[in-house]
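The structure's right below; bear with me while I get my questions together.
As you look at this complex, bear in mind that one protein chain is not there, while each of the others sits in place.
Up next, chain A:
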Amino acid sequence: MSSTEPRRTALDAVHRALGATMTDFAGWDMPLRYGSEREEHLAVRTRAGLFDLSHMGEIAVTGPQAAALLDFALVGNIASVGVGRARYTMICQADGGILDDLIVYRLAETEYLVVANASNAQVVLDALTERAAGFDAEVRDDRDAYALLAVQGPQSPGILAALTDADLDGLKYYAGLPGTVAGVPALIARTGYTGEDGFELFVKPEHAEELWQALTKAGEGAGLVPCGLSCRDTLRLEAGMPLYGHELTAELTPFDAGLGRVVKFDKEGDFVGREALTEAAARAESSPPRVLVGLVAEGRRVPRAGFPVVADGAVIGEVTSGAPSPTLGKPIAMAYVDAAHAAPGTAGVGVDIRGSHEPYEVVALPFYKRRK
């Protein structure tokens, strides 16, 4: 895009009225936080939070061969996703490098909604369009067709239930169904990026503000607060969820990222990256590459993306994401480290924080798992 003017979501005026601190994110002017990001984080862990995620990139894939196209274009087995269900998957280059991680919703037999990261939406759209050649299927840019609101946290089912007749009890994790919320037509999905139970609501942009206000009102008694992207990042980090550009890049295959399980070699037909990914899978078995691990600080200085991970004075890895963890009360990080140092409890691992080697404990991911 040539325009340097940031894009604004349908909820822009709402954020400004709430006094949000805004930030540029992938060309969008998005709320970073409304007050204290730590309070917002803890609200999602203990009560509920309301997010504007309208920057996410929606792409519709429809037609008789929509399933066949997605099976060819993505690494997952998309034809096997039932109507009303969703799948976490990835789109890779021919060399196996990750172009993006995606959630694909099957809305009908021949209708899918692909949700890409804002920063990669154009890349994914272009790749899907190119890969659609020869398939009886249509790829449509639906970014402007949706606003996306998320209600996340243990109180979110109760809050949403007050506004919809949809069968939320029957709506399992990674399922989505069309319904009505607060009188507004919505795709109601039980998905999220926080490690908590919660819902994502895809609605027309002209309905976004009405829905936001209804959710705010319905959540008043339950302690729901508006939440910005800052706490979304610490929530997903605690939950051990990867973020494109940090844990996932075009230089890494899903196997390098420890997410080889999303690659389905047993599906019908060829798919983009099959050959390279077959080799990457074998390589991961025979000579493990760097491994994605969790690091928990013994001190209080915070590791940031790009900081070297060290042991015995030598660099053995690199931090991909780091932040103070509101739940653990200490700094945490995800990092790729040499396999020899990747086992939980490995002694002598530290992070080089501006020249000083701070001790860190190697732990298994995630840092936080909700009680069900």
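What we mean here is this: contacts are C-beta pairs under 8 Å (C-beta built on N, C-alpha and C of every residue); 3 or more make two chains touch, one makes a residue touch a chain; residues count from 1.
We take it that contacts and distances are computed from a predicted model.
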Please identify the absent chain by the protein name in its UniProt record; candidates are "Ring-1,2-phenylacetyl-CoA epoxidase subunit PaaB", "Glycine cleavage system H protein", "Elongation factor 4" or "ABC transporter ATP-binding protein".
"Glycine cleavage system H protein"
From the list A:Arg16, A:Lys172, A:Arg261 or A:Arg301, which touches the chain that is not on show?
A:Arg301
Identify the residue among A:Ala239, A:Ala323 or A:Leu365 that touches the chain left out of the display.
A:Ala323
So which of A:Asn117, A:Thr191 or A:Thr234 would be touching the chain we can't see?
A:Thr234
In chain A, positions touching the absent partner:
21, 32-33, 36-38, 230, 234, 300-302, 304, 323-324, 331, 354
